Structures are given as structure tokens and as C-alpha cells.
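What follows is one structure encoded as C-alpha cells, with my remarks underneath.
Every protein chain except one is present and positioned as in the full complex.
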Amino acid sequence: MWTGILIAVAVLLALAVVFGALLGFAAERFRVEGNPLVDQIDALLPQTQCGQCGFPGCRPYAESIANGDAINKCPPGGEATIKALADLLDVDPQPLDAEHGVEQARRVAVIREDECIGCTKCIQACPVDAILGAAKHMHTVIESECTGCDLCVEPCPVDCIDMITIEPDIRSWTWEPPRPSIIATDRQGASA
Amino acid sequence: MSLVQQSSPHAHGARPTSRVMLIVILATLPGLLVQTWFFGWGNLINVLWCVLLAVGTEAAILKLRRKPVAFFLRDNTAAVTGLLLGLSLPQFAPWWVSAVAVISAIVLAKQLYGGLGANPFNPAMVGYALVLVSFPVAMTTNWAGAVTLANAPGFGETLSTIFGGQAAAVDAWTMATPLDEYKHKIASHTATEVLQHPTFGAGVAKGWEWVNGAFLLGGLALVALRIITWHIPLSLLAALGLMSLAFGSNADQYAPLSLHLLAGGTMLGAFFIATDPVSAATSHQGKLIYGASIGVLIYTIRSWGNYPDAVAFSVLLMNFAVPFIDHYTPPRTYGHHKPRRGIPGKAG
Partner (left out) sequence: MTQLWSFPGGIHPAENKRQSTGRAIRKAGIPDRLILPLQQHIGAPAEPLVQPGDKVLKGQKLADVTSGMGVPVHASTSGTIIGIELLPVPHPSGMSDWCMVLEPDGDDAWCELSPVADYRKLHRDEVLNLIREAGISGMGGAGFPTSIKLRPPSDRKVSTLIINGAECEPYITADDMTMRERADQIHGGIKIMSWILRPERCVIAIEDNKPEAIEAMRKASEGTQAELVVVPTKYPSGGEKQLIQILTGMEVPSGGIPADIGVMCQNVGTAMAVYRAINRGEPLVSRITTVTGAGVDDPGNFETLIGTPARHLLSQAGFHPERISRLILGGPMMGYTLEDTSVPVIKTTNCLIAATEKELPTPPPEQPCIRCGMCAEVCPMELLPQQLFWHAKAQDFDRAEHLNLFDCIECGACSYVCPSSIPLVQYYRYAKGEIRTQRAEQIKADRARERFEARQARLEREQEETERRREERARAAAEAQKKKQAEAEKAVAKGDATDERSARAAMVQQALERKKARPAAAATPESATDKPDIEALEKQLNQAKGKLETMESMLDEARVAQADNVEKLERAVTKNLERVKRAEDALTDARKQLETEAGQ
């Protein structure tokens, strides 16, 4: 009887060793080189660099998230970013933290050029260098580079910067998902 | 003039789900008629009882789930589930066995997973397997022997057997199924001896061959009407046949090919059960693998397992494998060298 038990133990041990070695080899041989977590998080953030999260830019916030900060502090990214971050980090998505602002349509800064005095304060404030101009010369926003962070609005001494919501036009239009029309109304009827 | 805004296509030529299901129901009728002719009123009563119960259960659950009841009942899928159970349960199965099968099929296998289209397992087979393992005696001793309708117990008698629990009244008419008989006798008898049993009759398996023939006919009609494709039935039958030819050439050891194909639920399973689109594989290649695997499993369980018939278990086992099969058998899309397998971001 003892030999039986010993054989069983020996066989199991041998199996454990063999499979362990196999797994170890596989882990080494087929290792997937992953991006460092911070880069992955940073890639999901909208790169508005607006600082609404309380960090000076997206990357610092990404670093903070990697260290365990909440994922719901990014209003420009909104629900979509929170969902993507939750997927990446395998945590539950949370609603956007209202303390940091609300999600709104994408905007772009526009300088009312006849009022601009050329003070360069907005140029210094812009996190992505999207404002062109020199001292005492009229400034202008490079629309395609503007992230809509509105950091330039506050420093302007003459309040000549407007944040304009980008309206969808025929070229940016895309199809809506179909709406389940009748089923939805039936359901409402049934639950009422 | 009020103009609707809708995405193309604006023309539709589909048979709605309800019609598809209705055609399936109609295609089972020859089989049901032949069953009734050879085995008496039991199947018909079971079918009516199961359909009624299935539709009622479906309605109740839809109501509970606050879904539009009429909208979903109209798709006829609950009726098909009930029908398939009614066709496959033993003729004299007591009413509560059918009830457990139907209710678990609709509630557990279908609605708990989210209703139509969301069930990973074939509901009818879940119900069947459940009662088969729960009530083995009721599921093996209540099969009718093949007599013609005129000689079978009357409608009233059958009804009172099923609902009144007077099993003794029909004892004279019950008989082991051919597959059951063969499986359990072949170990101690020769094939010739086993085949003496009245359940086999003069042909392959008395009555059963006609029933299977009728289901084959209905199934071919479904293929012709493009309700199902040929891939699953053909691969299933071919695999079952090949297995039988490969391993079962010795009739003194294993049931012969004719019994595999024509006794038991083979044709019903191949054309009506394994082809349930919701729980079957998707692509042509996948369907071939799925069907063939069911065929192999049917033969395996019938020959070396504990159960004389094995359609339910084989289908359920392969239902498990469907996501896996689908994952690895996408078709090659136009303009691509090879199919794109696996999940995004990973090689495959």
C-alpha cells in the first residue's frame, strides 16, 4: 500500500515538474512585450492637456492613474475614456467625477482678432503651442491643433477668446446606430 | 407626404422568423404522423401538451421579464422547442416528466440566458437531457412498441396513462427501444439472437425506420427550402456512418450501421435538432466540424457510453464547443489571402 502511495506521489511530482518546466519555457519563449502601463494609459487619454483632472497635462495624470488614482477625472474624454481605462485596468467604470467638470462637445478656441492686443499671455498658456503670434501683434489659433482645453481663455486680459463648439457638418457626419423603435415602446408600455 | 429616414436596403425579401419556424413545424409533421401510425397516440399527445406548456411558460416568463409578450410569442420558437421535445420523449412518458423537460427548456435554457437568440444550448435538448438523467426509469420504460395505430391503446387510454399515472394499463404495449435492446443484449448474445426481439421486427427496426425516413424527408424539404443548409445534417450522418464502418463492422459487438441511422433519434437530431441555428456553429466550415463532431459523439456514446441513444448529449456537448469552433473557422473574406482568426491584436 505504501508503495502505491509513493508511486502516486512520485508520478504527480514528476508531472508537476515537467509541466512547470514547460510553462516556464512557454512564458519565456512566447513572452509578449507589453507597453509600460503609463504609456498605455496615456494613449487612452484624449491629450487635451487641459489640466481639468488637476494634473499639469495628460501624462502626469496617466502616471497618477498607474499609481492608483481614480479614472474618472477626465471630462474631455468623458464616458468613452473612462470605459476604455476601466477595460485596460480591469476595474469597474465609474461615472465622471463632476468636481473636475462635465463632458461637453468638442470645442475650439477662436480669437476675436480685432480685439486682440497682442499680449502673448494666451501663447504662454497654450499647452500644445497652438497659438501663433508675437508681442503686440495679433494672435491666432491654429484650429487643427487646438485641443479645446480653454486654458487660454482665463489669462486673456481683454477676453477676446471664445470657445466655439464644433458643430457636426456634412463631412463629419456618420450614421447613427439603429434605434429599436417598437420593442422599446412596447417595453415601456409593459413596465408602466 | 411624410418621408421616412431609413438606411438601405429599402427592399426586403426575407421570410420572417415566425414563418421560418412555421415551416420547421410543418416539416416535422410527416414524422409525427408516422410516429402516431406506428406507436399510437402518445407522441401526438406529448406534442400537444409540450407545445401548450412551452408557449404558456414562454408567455409567463416574458411577462415577468417585462418584454412584449405578443411580439415574441409570434416568432413561434417556443412552439418549436415544445414540438421537438414532444417528438423525442417516450410515448408514455408521464405528464410531469414532459412538464419538467419543457419548463426547464424554456426557463433555464432559453429565457434565463436572455431569450431568443441568446441561448448557448439547444433548449429542447437541455430539457431532454435533464429529465433523462433525473428520471431514468420513466425515460426508458415508457417507450411504445411498434404496432399500428389500430392495435395501439386508444386515445383516451393513452391520455389517462400519461396524465393519470396508470402505467400498468399500457404495460403490454411498452417495449425497449431497438438501440436499448441491442446495447444491453449484445454483450451476452449474438447479433442474430438479439435481432429476434420483436422491437426489431422484420426490417431494420420496426416502425423506427419509417419514422426516421419521414424525418429525413422533412429535413430534405428544409434543405430544399433553404431553411437549413446541408452542412450539419450531411456531416453528422457521414461521421456517424464512418464511425460505424470503422469500428462497428462486427455486428456481434456493435450495433450495425443501419440501426445507427434508422433507429433512434438520428434523423430528427440531424435535421431538426443539431441545425438549431442559435446554438450551432456559424460558418460552413464550422458547421461541418460541428456536425461531424456530433456524429462522432453520438457513435461514441451509443457504443461505449451508458446511454443507448445520445443525440441530446452529443448536441449539448458540441454546443459548448461552438464559440471555440466559430473562433477558429471564419470564412476567408474576398480580397484576403487567408481567414482572420482569433481576436484582434493577437496573431491567429
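Labels A and B are assigned to the chains in the order they are written; within every chain, residues are numbered from 1.
What we mean here is this: a contact is a pair of C-beta atoms (placed from the backbone, for glycine too) under 8 Å apart; a residue touches a chain by one contact, two chains touch by 3 or more.
A quick note: this is a predicted structure, and the numbers were derived from the prediction, not measured.
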item	value
Contact list for the unshown chain, restricted to visible chains	A, B
Residues of chain B (touch criterion as defined above) contacting the omitted chain	1-17, 19-20, 71, 75, 77, 115-118, 226, 229, 277-278, 280, 282-283, 326, 330-336, 340, 343-345
Where the missing chain touches chain A, by residue	42, 45-49, 57-59, 115, 117-119, 127-130, 136, 144-145, 147, 157-159, 169-170, 172-178, 180-183
